[in-house]
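Pasting in a structure now, in structure tokens, and then I'll have a few things to ask.
Only one protein chain is missing; all other protein chains are in place.
By letter and in written order, the chains are A, B and C; residue numbering begins at 1 in each of them.
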Amino acid sequence: MTDFFKDIPEIAYEGPDSTNEFAYRHYNPAEMLNGKSMEDHLRFAIAYWHSFAWPGGDPFGGQTFERPWFGDTMDLARLKADVAFEMFRILGQPFYCWHDADVRPEGATLAESRSRMEEMTDYLGQKQEAQGTRLLWGTANLFTNRRFMAGAATNPDPDVFAYSAGIVKYCMDATQKLGGENYVLWGGREGYETLLNTDLKRERAHAGRFLQMVVEYKHKIGFKGAILVEPKPQEPSKHQYDYDVATVYGFLKEFGLEGEVKMNIEQGHAILAGHSFEHELAMAASLGIFGSIDMNRNDYQSGWDTDQFPNNLPEVALAYYEVIKAGGFTTGGTNFDAKLRRQSLDPVDLILAHAGAFDVCARGYKAAAAMLADGALEAARAQRYAGWDSAEAQAMLGQGLDEIAARVEAEGIEPEPRSGRQERLENLVNRFT
Amino acid sequence: MTDFFKDIPEIAYEGPDSTNEFAYRHYNPAEMLNGKSMEDHLRFAIAYWHSFAWPGGDPFGGQTFERPWFGDTMDLARLKADVAFEMFRILGQPFYCWHDADVRPEGATLAESRSRMEEMTDYLGQKQEAQGTRLLWGTANLFTNRRFMAGAATNPDPDVFAYSAGIVKYCMDATQKLGGENYVLWGGREGYETLLNTDLKRERAHAGRFLQMVVEYKHKIGFKGAILVEPKPQEPSKHQYDYDVATVYGFLKEFGLEGEVKMNIEQGHAILAGHSFEHELAMAASLGIFGSIDMNRNDYQSGWDTDQFPNNLPEVALAYYEVIKAGGFTTGGTNFDAKLRRQSLDPVDLILAHAGAFDVCARGYKAAAAMLADGALEAARAQRYAGWDSAEAQAMLGQGLDEIAARVEAEGIEPEPRSGRQERLENLVNRFT
Amino acid sequence: MTDFFKDIPEIAYEGPDSTNEFAYRHYNPAEMLNGKSMEDHLRFAIAYWHSFAWPGGDPFGGQTFERPWFGDTMDLARLKADVAFEMFRILGQPFYCWHDADVRPEGATLAESRSRMEEMTDYLGQKQEAQGTRLLWGTANLFTNRRFMAGAATNPDPDVFAYSAGIVKYCMDATQKLGGENYVLWGGREGYETLLNTDLKRERAHAGRFLQMVVEYKHKIGFKGAILVEPKPQEPSKHQYDYDVATVYGFLKEFGLEGEVKMNIEQGHAILAGHSFEHELAMAASLGIFGSIDMNRNDYQSGWDTDQFPNNLPEVALAYYEVIKAGGFTTGGTNFDAKLRRQSLDPVDLILAHAGAFDVCARGYKAAAAMLADGALEAARAQRYAGWDSAEAQAMLGQGLDEIAARVEAEGIEPEPRSGRQERLENLVNRFT
Partner (left out) sequence: MTDFFKDIPEIAYEGPDSTNEFAYRHYNPAEMLNGKSMEDHLRFAIAYWHSFAWPGGDPFGGQTFERPWFGDTMDLARLKADVAFEMFRILGQPFYCWHDADVRPEGATLAESRSRMEEMTDYLGQKQEAQGTRLLWGTANLFTNRRFMAGAATNPDPDVFAYSAGIVKYCMDATQKLGGENYVLWGGREGYETLLNTDLKRERAHAGRFLQMVVEYKHKIGFKGAILVEPKPQEPSKHQYDYDVATVYGFLKEFGLEGEVKMNIEQGHAILAGHSFEHELAMAASLGIFGSIDMNRNDYQSGWDTDQFPNNLPEVALAYYEVIKAGGFTTGGTNFDAKLRRQSLDPVDLILAHAGAFDVCARGYKAAAAMLADGALEAARAQRYAGWDSAEAQAMLGQGLDEIAARVEAEGIEPEPRSGRQERLENLVNRFT
């Protein structure tokens, strides 16, 4: 036991009237809803990177957090893991997630980095077993080290492609060994800064081949989890190849991967792409590629990934509404890709930021489920499209422009618009949020 | 002859030192470059809608332009066409483009609208023949009339889908009759305002089927031009289905249309999607779907389609650089989807806004061609990726993650980053612009 | 009685458990809070323009609403007023607001416009008296007519300045006659499109003199209400002179008006300026110029004024928190500068959009009052700045840099950062929303 969180009690459910800062008011893991516990519906995961690896810097200032585990040794990496699992115990969520760079210090060579990762995999495996916390997903950090400044799979230098392949291989191995339920790829540096020095077609071809290799290796080692791609626009490269769900879908189709890869969708990335979170969720569901979510909140007026903890109930409820409509999570879950504001220095901030986020998510999920159970929203939607259920409308979809045109003229069809009722539907949502 | 442009002379090329406002300083249609005239390289087209149909309104104010042809009669439609062709004569560009709604008054029924379109098609055909101006493309306005407020092909009411089919059919017929070199679809209302009342999957399926019908009808009538889709994000619907080139590519793949449909790419739409114009051009070229361009300029800080005349030489040059690299225009061209600022009331503003745009485009095209001829930029690019030309690098693309990883460890590969030289390449561009 | 709202009952309070769409669930006008009724706290007003004068157009489509009072005659203006007051009766809010252009058809001359305004003033006065609805504020529309395309007070043509003066004079007269509690100026066209044709200094000087004239005329006629300026950035002019609260404050100081003019702050305008609504409210309060609010909601990703009905409880609560801290409303109130989405065609949409907005505002106001009563948020704030309450800290504010520097060195002061506790405070807010 470290003493980093000393005096902070385990957070337990006390109900909505509790004023105890160290209690869940809405997240009751054991609460049953439609035959499944809230823990199993929400599948909360904590992100190792923001909580344990981020020093609190921003482009105008350096480290604000002073953590006893900051440093480059394996001893400190183990201390970090100890503290992490203490936080997991205090919060009681079922899952966590990592990049290799979060859990092990970088080695001088690929071989050393791999060996350190293997050592930490064993260490994390013991802690998982002891505590029951599971790995939602693993991923490789192919963006922080300067070798990746011009891309990983899309780097002009084939050696960087090779090096990246090496890292992803050992990350997939570690994920499988730790029973991870998914493996995630986020193309941090897969994009470009200026077209003047970029061969866009070649870079995309390399990115496509790299993703095929990942899928091939998954099958080779018999990894049963899902391969997930996480779209993100605008940063860190000005022009990111995995801009949003629709873009990645086209990419998967181009490289024959639409049956093998699903989406890990982040609220903040959706916002930066000009979409709502629920748009991205609905788009992925409609294309059959919905996988998992990164839950956070993005400042709408800051043009970068602010990764704040979610706190707006109506927004969270509408997102989970789409998750439930998509069938809920299977291998996926709710990963909190959220970080403390850099002024939130205290260990208690780290605990309570997550506790508040768990609460707003649980409340939002229950509100979404109640809206679906109520049925008024879905009934209004069905009624709006009811005309398309007729045999005549369905037949029309098999006809040609000229046939249809002839019928419109012959029947003198003149469609009369009907109210979209947006405000009334928004009022309806406010009955539940 | 109307007297709308009275006293305005035909614009002729006088060379860069001319201070005559009514002369081209850079656009010399007959100038030969790489064996082709500048007229044939640039293929300028004027947009009927902005120049002749737009009254100058904005969300806070109504009509500012007072044009003698504004009104709903066929006589006024013919007057409008007369003035339009006078402008085409004064400017001397080879092409123009229209929506049905620009050239004919709306009828009380589909049949009447069609019949009026046929009448105007004959009238325009005579004028084309007399003057030699050609049709770059036709398109249907499926967004202004209130019947389309909730979509055309994606409308919840199948009768609107049918009505839209009827309009597109007669627009394709008119385009073919007038020798149009392309037919364009822009999904103005194909998107949604609120997911609360929207069946996204159903709407996209209908949009896909509609586009298939257009392609089927093209083949049925033997139309030889290209079918082009014009991507646009953010407006008029908050969530537009044809967000950008990459999104539309995925859509085409989903509905098996990637071999049949190309892109009409607009500068302002690229900007609103968070991309540069040249990104969208390069993306389309890399996917084999580059078709044509809508040239304009968007205010970078206004979150809507400002459709200003292009006037920034370096930006225009970089766009044409991608066009030339994509092989130049075949059926496509440079359509000025640009409108006067609403305070630019005078006929002379309409002429000179286009003349200035022609000049900056010609200058940009020549700068782009000179950069390519110089070769330094392409040489730098080739050199940056030269590592990939080796047999070993190419072989790696056929291997698996584990093979590659083993080689990296065995050979102790540690890639050393090389400068991306962005500023030096930008300096190079400034030698030509 | 018109039959526009036939069969729609008056909306009454039924409590939070009501599922009656035609009931208030949170807005109980008679409910007492801190010695004042909710009606008097919130002072709801309905905007004539969005509800009765807006046809539903957007930049890509025309009118969608079909209202029997649309047209240019005085009879239709009276019908419009009849329907408006029926809506006010159904909703039961205490106030409304207008522009001259909303309530009377434009005349052929200033004299005719004035005379029509006087006639409508009498008509509205009778209706106010009969029903008890009051005027929160009047204002002049100096932006729709093409004569204002280049500005009103800032127009390059002094005749437009003069014409604007004439309109504002009769609007102030009408406001006073109808017992208006404020007079508002929004500088719709006071700004510029391109600096190339603009004399910024001269235009601002004219704007300053115009505002002085308004204040002088207020005193001349003995108008007892407040003069309010409404800041807005970005549109309709690209560069608006009244960008935000801080900008207008500098303008007022420049022209000696900071003691005479207060702010009417709109949520959507705050957003477009890159601020939060509560920032603008707090800024105005800190400068002693807080007046009134225009309540609505802006899409964060659309770069224009979307004027949606408010529906997000946490956002509304934080705004009212600042209003209450500023002392609450005196002459000001909560004006709903919100419009239906253009697909919301039905009379019932107009009623229920407002009813939902009243509810979310009442709920937000009560949540804000409860947070203040609870005191935890204010206690945390006071504690954070407690160091400044010491005599030494206060004395330092009277010293010079060198004195202070000497003390820091002498005492070896090395400040230790303390947590800003943002997430914990956000969790606290979520206890109330």
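Some notes on this structure:
What we mean here is this: contacts are C-beta pairs under 8 Å (C-beta built on N, C-alpha and C of every residue); 3 or more make two chains touch, one makes a residue touch a chain.
Since this is a predicted model, take the numbers as computed values, not measurements.
Considering the complete complex, the chain that is not shown touches A, B, C. The omitted chain makes contact with just one of the residues B:Lys36, B:Lys220 or B:Arg418: B:Arg418. For the chain missing from the display, the contacting residue among C:Val214, C:Val229 or C:Val316 is C:Val214, taking the whole complex into account. In the complete complex, the hidden chain is touched by one of A:Pro94, A:Gly138, A:Gly188 or A:Pro314, namely A:Gly188.
Residue A:Gln234 is the one among A:Thr121, A:Thr175 or A:Gln234 that touches the chain missing from this view.
Within the whole complex, the absent chain has one touching residue among C:Phe52, C:Tyr163 or C:Trp186, and that is C:Tyr163. By the touch rule set out above, chain B reaches the unshown chain at residues 19, 21, 25, 64, 271, 274-276, 300-301, 309, 311-315, 340-341, 343-346, 348-349, 352-353, 355-356, 359-360, 417-424, 426-427, 429-431, 433. Looking at chain A, the residues touching the absent chain are 56, 58-64, 143-146, 148-150, 188-189, 193-194, 234-236, 238, 299, 301-305, 341-343. Interface residues of chain C facing the missing partner chain: 109-111, 114, 146-147, 149-150, 155-163, 165-166, 168-170, 172, 193-202, 204, 206, 209, 213-214, 216-217, 220, 233-234, 239, 243-244, 246-247, 249-251, 253-254, 273-276, 278-279, 282-283, 285-287, 318, 322, 377, 380-381, 384-385, 387-388, 390, 392-393, 396-397, 399-402, 404-405, 407-409, 412-418, 420-422, 425-426, 429.
In the analysis below, only the chains that are shown with their structure count from here on.
Listed by label, the chains touching chain A and chain B alike are C. The chain with its C-alpha centre at the largest distance from the centre of chain B is C. Chain A and chain B have CA centres that are 36 Å apart.
The geometric centre of chain B is 40 Å away from that of chain C, both derived from CA atoms. The set of chain B residues touching two or more other chains comprises 146, 149-150, 193-194, 234.
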